[in-house]
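Only one protein chain is missing from this complex, and each of the others stays in its spot.
So, chain A:
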Amino acid sequence: HPWETVTTAAMQKYPNPMNPSVVGVDVLDRHVDPSGKLHSHRLLSTEWGIPSIVKSLIGACRTKTYVQEHSVVDPVKKTMELKSSNISFTNLVSVDERLVYKPHPHEPDKTILTQEAIISVKGVSLSSYLEGLMANTISSNASKGREALEWVINRLNAEIEEFAASARGTMRNSMAAAAFVEK
């Protein structure tokens, strides 16, 4: 999909069926900088469906994980960069992600996404198995991310189609009415 389509969808990414754990999105700050780039700071709230026994131990209000996201959209250079890191009350593991969307250099109807994730563990030693598990989860989340945007793009297109169809219907009715009157 062209870069404009992907960028518009990325701004409206949630809710989507591939990320059911995202329960809230808020814009904390948004401004256009002197060079014309749009900066947005967003807060995402996620709820992981923790078993109720765990909830009763740690307290229900601590089951939400928050992700802080900073995005920069440059409409002239056509780049969108997203940096996100999780904030949580436990803060043992933090995941920082960086995504960059750019138009494909040779195919203008396509967009290239590069994605990297940095996993940091504070004060707890994880075995390499667990680290591998997290890395796998992150890479399968990356393809989930692409599916999610595909879903949003289809939804936006369907909304446009519906609007166009009802506009056509209205026009046909008015034309038929005008033809009838002319007779």
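Simple rule for what comes next: a contact is a pair of C-beta atoms (placed from the backbone, for glycine too) under 8 Å apart; a residue touches a chain by one contact, two chains touch by 3 or more; residues count from 1.
Everything that follows uses one rule, which is that contacts and distances are computed from a predicted model.
Not shown: a single chain whose UniProt protein name, out of "Regulator of G protein signaling 11", "General transcription and DNA repair factor IIH subunit TFB4", "AP complex subunit beta" or "TRIA1 inhibitor", is "TRIA1 inhibitor". If you put the missing chain back, the residues of chain A touching it would be 4, 7-8, 11-12, 14-15, 22-32, 36, 38, 41, 43, 45, 61, 66, 68, 73, 75-76, 87, 89.
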